[in-house]
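The complex appears here without one of its protein chains, the remainder shown in place.
And now, chain A:
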Amino acid sequence: MAGKTLYDKLWDAHLVRQNEDGSALIYIDRQILHEVTSPQAFEGLRLAGRKPWRIDANLATPDHNVPTTARAGGVDQIVDPVSRIQVKTLDSNCDDFGIVEFKMNDLRQGIVHVVGPEQGMTLPGSTVVCGDSHTSTHGAFGALAHGIGTSEVEHVLATQCLIAKKMKNMLVRVDGQLGAGVTAKDVVLHIIGVIGTAGGTGCAMEFGGSAIQSLSVEGRMTICNMSIEAGARVGMVAVDDKTIEYFRGRPFSPKGEQWDRAVEAWKDLVSDADAEFDHVVEIRAEDIKPQVTWGTSPEMVLPVDANVPNPEAEADAVKADGIRRALKYMGLSADQKITDIQLDRVFIGSCTNSRIEDLRAAAEVVKGRKVAATLKQALVVPGSGLVKEQAEKEGLDKIFIEAGLEWREPGCSMCLAMNPDKLGQGEHCASTSNRNFEGRQGFGGRTHLVSPAMAAAAAVAGHFVDVRELMNQ
């Protein structure tokens, strides 16, 4: 019999009940809650007269709606009344049910996918869900993590389980050595470009190979974060020493004798050498250059030295139509150079790229340089209050401010523009976020997804440039 994949092991360890019709009940160790996808779930619990199954499996923090400017006035000072009600609703729901919440002005507040691992709430070998598709991020630690809808948020609150069907096993192996200036973000954008936004549909996607192993855990988080943009709601990376070290001493990590036991158990969280995958994709690290998306889907991505595609060269009619539509929305012409795209704003942040290493990478590029005068705004939004504090200890805030970038309070911010940080109609943005869909960052806004280093380089130049050129100067 073939060995087990990491996903097989996590699934088996959480199987409560397998039904004859193929559906199963799986146990959920951790649920993270935020203000956007939880109010209707709490309302559902109340209407049915149900209580949470376990209080201690949940952690909440507001992130999507919170302003990233000064917050001394507290929740009452959130200008948008609809956003204010949503944040207040999370606060009152957590208070009513006794769920731990890092409220807006708590130092530990931040983007759910940054906060969970930072606190040791996410742990290797755990199942983690959240009403947010980027929950795949937590798979970077050998956890089984995925986004769910609000009905399932309620289901997990009420039962600590999900009704699920086992997915297929997919392995994306990236072997070789990444070049200087090529980051985890470029790796995942390249992968999406190769397999497409539906390439992993129905699959749990494990990332492996020497290039993935060589990445820091934060880089692996960036990659798993965007597995959903490749169609896979679950992304994961096997546990190694870096994973284990990451959790040492975190607030909710196991302590003492339990830590030793946990570490022993976590060491088995790797796919067996003889495990069989339903799909395998192989990528050479040396083939990956810094990436830029030009269109309105993450698969519309190219190396920075490429030209925007021409729909006339596309044989497939549906795809050619998609290219035409994207060029029109993005205000680009066929065959133009990516480096000729002029930018209006730059956004460095989001659950994809707002951790300390991301901020360090961006700061390194802008240090001693100035943001181009043609930009309307360049924002840096740390992923959590603790990330912000660490960055300030290292003086990164001063480097950004000196260069002309704005240093903000933590939250989702311009990734999806539910708070006041948004693009104007027709504006181009170099963004370290994860989705370049039409209107994602603001009505009529035009998003280009890039790494933090590439966003920083674009901020300096006012248009896209190959960050490797700046690094050599």
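Note that a contact is a pair of C-beta atoms (placed from the backbone, for glycine too) under 8 Å apart; a residue touches a chain by one contact, two chains touch by 3 or more; residues count from 1.
Definition applied: contacts and distances are computed from a predicted model.
Chemist: Quick one: find the hidden chain's UniProt protein name among "3-isopropylmalate dehydratase small subunit", "Peptidoglycan-associated lipoprotein", "ABC transporter permease" or "Transcriptional regulator".
Modeler: "3-isopropylmalate dehydratase small subunit"
Chemist: Out of A:67, A:110 or A:125, which residue would touch the omitted chain in the full complex?
Modeler: A:125
Chemist: Based on the whole complex, identify which of A:262, A:275, A:332 or A:470 touches the chain you can't see.
Modeler: A:262
Chemist: Taking the entire complex into account, which one of A:113, A:233 or A:408 touches the absent chain?
Modeler: A:233
Chemist: Which listed residue, A:6, A:59 or A:387, touches the chain dropped from view?
Modeler: Touches the omitted chain: A:59.
Chemist: Of A:147, A:193, A:410 or A:452, which residue touches the hidden chain?
Modeler: A:147
Chemist: For chain A, which residues reach the chain that was dropped from this view?
Modeler: 16-17, 19, 21-23, 25, 27, 29-30, 36-37, 39-40, 43, 48, 50, 53, 56-59, 64-65, 80, 82-83, 85-86, 89, 100, 121, 123, 125-126, 131-133, 135, 146-152, 154-155, 158-161, 163, 165, 197-198, 201-202, 228, 231-233, 252-254, 258-259, 261-262, 265, 297, 318-319, 321-322, 325, 416-418, 435, 437-440, 443-444
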